[in-house]
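Right after this comes chain A.
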Amino acid sequence: MKGAIVVDIEKCKGCQVCRVACPNDVIAMANEVNHKGYHYAYQENQEACIGCANCAIVCPDGVITVYKVKLSD
Partner candidate 1 sequence: MKELKLMKGNEAFAEGAIRAGADGYFGYPITPQSEVMEYLMAEQPEKRTGMVVLQAESEVASINMVYGAASTGKKVLTSSSSPGISLMQEGMSYLAGAELPCVVMNAVRGGPGLGTIQPSQADYFQSTKGGGHGDYRLIVLAPSSVQEMFDFAFLGFDLAFKYRNPVLVLSDGLIGQLMEKVELCEQQPRATQFDRSWTLTGRPIGMEKNRVTSLELDPGRQEQHNIHLQEKYRKCEEAETRFELFNTEDADYLFVAYGSSARICQKAIQLGREEGIKIGLLRPITLWPFPKKPLAELAPQLKGILSVEQSAGQMIEDVKLSVGCSVPVEHYGRMGGMVPAPEEILENLKKLLIKK
Partner candidate 2 sequence: MDIKDIIKPENLVYQKTPLMTDNILSYCPGCGHGTTHRLVMEVIEELGLQADTIGVAPVGCSVLAYDFMNIDMVGASHGRAPAVATGIKRCWPDKCVFTYQGDGDLAAIGTAETIHACNRGENITIIFINNGIYGMTGGQMAPTTLEGMKSSTSPYGRDIATMGYPIKMTELVANLPGTYYVTRQSVHSPRNVRRAKKAIRIAFENQKLNKGLSLVEIVSNCPSNWKLEPVASNEWMEEHMFPFYPLGDIKVDGKLVNNQ
């Protein structure tokens, strides 16, 4: 499985609960801030993402959308 997430940067509040929830350390908090002043989440380590959606289901603001493809092997 290869996954990818899209974060709604302007709605993210930088709470970091997604970073902790991710089993593969995909997520980190950006050095930049959004218009509210929050360091938003982003997928720093996208290669490791398996699209499990743990981050998305635990996000209090529902800002994460998750995609995944099955790798045919």
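Note that in this section a residue touches a chain if its C-beta (ideal position, glycine included) is under 8 Å from a C-beta of that chain, and two chains touch if they have at least 3 such contacts; residues count from 1.
How were these candidates chosen? In short, all candidates are chains of the complex that A comes from, given by their letters.
Just so it is clear, the model here is predicted, and its values are computed rather than measured.
Here chain A touches, in this complex, candidate 2 (chosen among 1 or 2).
Only residues 2-4, 6, 11, 13-17, 19-21, 38, 46, 51-54, 56-69, 71 of chain A touch candidate 2 when the two sit together in their complex.
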